[in-house]
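As you look at this complex, bear in mind that one protein chain is not there, while each of the others sits in place.
What follows is chain A.
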Amino acid sequence: MISTKNIASLNTTLHRVFEDTAIEFPKKIAVSDAMGNTMTYGELLVRAKRLGSALRLRGAERNIPVGIVMERSVDMLVGILGILFSGAPYLPLDPSAPNSRNCRILSLAGANLLLTNESSATLELTEACVQVILEEAESEVNIGNSDLEYISNPDDLAYVIFTSGSTGDPKGVMIEHKSAINRLQWMKEEYDLVPEDVLIQKTPYIFDVSVWEIFLWYFGGASLFILEHGYEKFPQAIVSAVQENKVSFMHFIPSLLNVFLNYIGPPELESLSSLKYVFCSGESLGVTLAEKFYSLFTYENTRLVNFYGPTEATVDVTYFNVPSHDLGQNIPIGRSIANTGLHIIDGDEVLNEGDTGEIAISGINLAKGYINQPALTNQHFVYHTGIGKRIYKTGDLGTMTSDGLVYFYGRNDDQVKVRGIRIELGEIENLLLRHPNVKECAVVLDKKSENVVFIVAHIIVRENADLDEIKNYAKSSLPAYMTPNRYLEVTELPRLASGKIDRKQLRSSALIN
């Protein structure tokens, strides 16, 4: 089931849409942050194009990613738009991730430039990648911006976002401008984005939910508030940001929404009255949470929306506008967005309505593939003869009703979600196995409570090995959200009759320990 509309309007790029809007509303406030920095559309356009020129002079080109390492800030937004104006796709890197991981990602992506600012830490780069400091690039007086020619096309890459990969290295998902434009145009129309709207950017830019938080606002001439780095930990900061800036669109992963709703009482609810939509994605949205939401917010004023989609299909591919009544047993992930198809398959077979199988996606939102990994790309992005289209096989299980509503039923492999972040436990295992003193290992999740989940590594070490050294190695190689919280030295790993590691038994033994 594919809905098609606005194919013609997709023939553009993310930065071109920004420039068109900036020319229409040059004096309007585009972006602000908690430190009191504000910028108009006109000012942001000038800065972004200037930076774009400077990056192009340094060798930025179409389809070669330019890395960016910055804390969430107005500079970060200038940096991302600047990279796009240079013609290159942006590749966001986590400022708190170990140096070795960020360098590995830059090298896997074949990035030739890395944009930082004066407050970012310096990375020890290889010769193939040159560091550009935002302040220095912007201060060059001899660069004009009026004549910055557009070099990227709708088919060129807009961004490359890395997600966990089971082989031990993360994999870079390549998204084209036309896919991002489709996702954003659709959302703008479905939720009637208007110039009075305000969006809040609080998701780390290394996760693709941030894509609509970073770009959607200008599709409707609206504005953006950027939540200061670290303040997403404080419910008070979120409430205050919404109140002060009259935020109308906000995202939460369901587990975060749940604890946030537990925090808010009548005064906070009053402060949140500007919210029109709360969008959830990243995890299953439960009926209890939806009921809790509507026991606080009224449907007429603030609505709850459930999104679903993998990074490989540009942020989200299904949506369900959650009603306030008659929620049933499960909340569906909903129907496909514009120019996108959802299919339930079992290998080569397309399943019937009501059958459970693997969720496959077709249409314009599909990624170009994994950067510099043609074999992996061909494994996950395939031409399906039954559907007659190129599809992405998600590894998610689901079912579709006769009227096109899709329900999500979990995974068919070892991929897990920790607070909405997708993690391949195999990536952690394979990384540990690269350490000379790790003989065997198995990594499992230990769910202490609904909201506290630990990553536990069971390791068989070689003789005279120092576990602390292995811990330090993991810490210096993995981002914090993937680093094991606990290490257990074991002499053997439980195995099933098939020889596979018995993860179920490991999970229960983790509980005892």
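Here is the rule we go by: a contact is a pair of C-beta atoms (placed from the backbone, for glycine too) under 8 Å apart; a residue touches a chain by one contact, two chains touch by 3 or more; residues count from 1.
Going forward, contacts and distances are computed from a predicted model.
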| item | value |
| --- | --- |
| Options "Pyruvate dehydrogenase", "Polyketide cyclase / dehydrase and lipid transport", "Carrier domain-containing protein" or "Nitrate reductase-like protein NarX": UniProt name of the undisplayed chain | "Carrier domain-containing protein" |
| Which of A:N352, A:N451, A:N472 or A:S508 contacts the chain that the document leaves out | A:N451 |
| Among A:N37, A:T126, A:T167 or A:N262, the residue in touch with the chain that has been omitted | A:N262 |
| Residue among A:S9, A:Q236 or A:N321 touching the omitted chain | A:Q236 |
| Option from A:V194, A:V287 or A:A480 whose C-beta touches the chain left out | A:A480 |
| Interface residues of chain A (partner: the chain not displayed) | 230-237, 240, 255-256, 259-260, 262-263, 419, 448-449, 451-452, 454, 480-481, 483, 485 |
